[in-house]
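One protein chain is absent from this view; the other protein chains keep their places.
All chains are identified by letter, namely A and B, in their written order; residue positions are counted from 1 within each chain.
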Amino acid sequence: MEFVVLVKQVPDTTEVKVDPKTGTLIRDGVPSILNPFDQFALEEALRLREKIKDRIPVNVTVISMGPPQAKTAIMKCLALGADKGILLSDRTFAGADTWATSLTLAEAVKKLGKFDIVFCGQQAIDGDTAQVGPEVAQLLGIPQVTYVDSILGFENNKITVRSLTDDGYRVVEVKLPMLLTCSTPSSFEPSNPSMAAILKANKKPFEIWTAETLGGDKSKFGLSGSPTQVSRVYSPPVRGKGVVYKENIEEGIKKVVEALMDKKVI
Amino acid sequence: MITVSEKCIGCSICAKTCPFGAITVMDKKAIISEACVLCGACVQVCPVKAITIERKAVSADLSSFRDVWVFAECEGEKLKGVALELTTKARELADALNQKVCAVLLGTNVKSNAEMLGRYGADVVYVAEHKMLEPYTTDGYAPVIVGLISKYKPNIMLFPATKVGRDLAPRVAASLGLGLTADCTGLSIKDGLLLQTRPAFGGNVMADILCPNTRPQMATVRPNVFKKVENPRKAEVVEVAVDLKEHTIRTVIKEIVKTATPGMKKIDEADIIVSGGRGIGSKEGFKLLEELAELLGGAVGASRVAVDLGWIPKSAQVGQSGITVAPKLYIACGISGTIQHLVGMKDSKVIIAINKDPEAPIFNVADYGIVGDYQKVVPLLIEELKRAMKK
Partner (left out) sequence: MDYTFTEEQEMIRQSVREFAERKIAPIALKMEETKEIPMDIVKGMAELGIIAPTASPDYGGVGFDAVTCTIVAEELARADPTGSIPVFYLIQASWGHVLNKYGTHECKSEVFPRVTKGDWFLGIATTESDAGSDLGSTRTRITPTEKGYVVNGEKMYISGVREAYNRGGGHVTIAKQTPELGTRGMTLFYLPLQVKGITPTYVDDLGREGISTGGFTIDNVEIPKHYLIGEENKGFYIVHEGYEFARGLISVICASAGLKSLENGMNYIKQRKCFGTPIGKFEGIQFKLAEHYTKLSMLKDMAYKAMHTFDLEQKGKAKRFEVSKAIAMAKLFAQEWACAAIDDVMQWQGAFGYTKECPDQCAWRAVRSFGWAEGSKEVMRIIVGRELLGREFIPYR
């Protein structure tokens, strides 16, 4: 059985700062990490593999699209237990929006040939769009379940998962092949690859695929294949000097609550 | 263009799947009729991949795409509040373009919501009712929406960035090869195009996004971002006949569970934190803060002193030797604002300080400050909030 995990290397957005004067992102020194949702997705795939390994042998392939440095994220996945890594890396892929990204990933999954479950994180922490999973599922023509926080069962070519809704959850059963996007539960503690596993990871198969490998018209990839265009990036408005109410407290409270409602803070 | 290739084996799965009843099987081959709206449901289910849809890049005649559409999400038979927020926004965009607002209602017994949508500015409401459209499933909803888009060619389509909207919108976008902008916090018309504003990099920057060459221009919008404002009119209701079969929906819902409101949140997960310091004076004092936090669906935090005095557990401590937080709203009560505390909370989006001492450094970082005893201020604040939240 073939599991595919789609992952992304992202800047650790908790470390990103904005220059208050110029409004530009200060990316220097911001570490690149494996998107935390994707790590959870990978670990779910590995856990499921472990659970069913006596009945069904499973291969876990990790695919990522990104610059050559994104190999680091794939290597981490290999160290965590994936069997094979594929990096989709080509200048042609650069500047892709979610549609072009999904198309590229979907073509790579198709090129693998057989796939039974595609695992994705619910979203990447740099873009937060949560679109790539469903779009890949559509392009592969397979059903999807989004916001899955646990896999409840697996048998007879069917998977049962718990999928979060806005006010609770659903238990959903789907036949394979299918795609699921994973929501990290708060109890999840990401694993660290052990030293021995890191040493082993270097010996696992790793391939770089280019636009050439995927074939077809190159204009469907990257910036030229992207329907959306970023026209401007700027910093959110900075906090102005605060207002302090000293005298008429009741009036002050009213104003504060109004402002909170206006700003949609509450 | 939809085509059926030689690969077709006449299994008729597609015919049973088509929500619009547009496929028949004759002489072991699928035949597609005029009723086809290119929704793509058949492509998804064909076991031999015999059906393909070629969608032309829509650069030729963008002007044929008109009107601003809204996916009006329902919960059961009831309209979700976000649907009206989107309708209000759609009205504003449509007026700027001199086009119509159309809402889409899917489900069972949802037609009655059309009137409400009209009250908030919808000119037309497309209603598709079918027992297979309740509860929501990706496979049930996506082909219906894709079909409607293919048929009516809207200029703009807005989805709520709820779990359902975020599941559905990308599926629709991918069927049609469209761009989709997620979680917009601002939408306006610029040179006839939809200017979509959204936060990126964990909210560190804002980005303006355009979608110049594909139609409809699609976006999802978080609930509570736009206000709903009435703009009444009588909406024309257009009923859309759909026919969904059980096997069209590949996911089987075994159970739907609504979880009760969870208890007190942890401070590093909370969007809103009500924090107390030495000025709270006692363990009992924190009860008042808990009340405020509960009202706002937030968590209770504390300064180091309050933790040391045993008024509240260490897990609630904000600051250098505690936890660093950056919630949407931080309400500091009776906290003077030592640098060790400020380091841990200065990145909060909005800070309110309540303190007796007008010279307390906490006021230097606060967006709003109220000078006074928390025992007097917090009850007033709770009262005022309750009043405001009722509206």
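One rule holds for everything that comes next: a residue touches a chain if its C-beta (ideal position, glycine included) is under 8 Å from a C-beta of that chain, and two chains touch if they have at least 3 such contacts.
Just so it is clear, the model here is predicted, and its values are computed rather than measured.
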item: Touched by the hidden chain, restricted to displayed chains; value: A, B
item: Contact with the hidden chain (one of A:41, A:201 or A:266); value: A:201
item: Option touching the unshown chain, where A:59, A:72, A:150 or A:210 are the choices; value: A:72
item: Touching residues (missing chain, whole complex) on chain B; value: 304, 321, 339-340, 342-343, 346
item: Residue ranges of chain A at the interface with the undisplayed chain; value: 71-72, 75-76, 79, 189-190, 192-196, 198-199, 201-202
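The definition used in the following text is that only the chains that are shown with their structure count from here on.
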item: Averaged-CA centre spacing for the pair chain B and chain A, given as whole angstrom; value: 19
item: Residues of chain B defined as touching chain A within the complex; value: 43-44, 49, 135, 138-139, 142, 162-164, 166-171, 173-175, 177-183, 195, 199-214, 224-225, 250-259, 266, 269, 272, 296, 328-329, 349-352, 358, 363-372, 376-377, 380-381, 384-385, 388-389
item: Chain B contact footprint on chain A (complex, rising order); value: 11, 13-14, 16-18, 23, 25, 97-99, 102, 125-139, 141-147, 160, 164-175, 178, 186, 226-236, 239-240, 242-246, 249-250, 252-261, 263-266
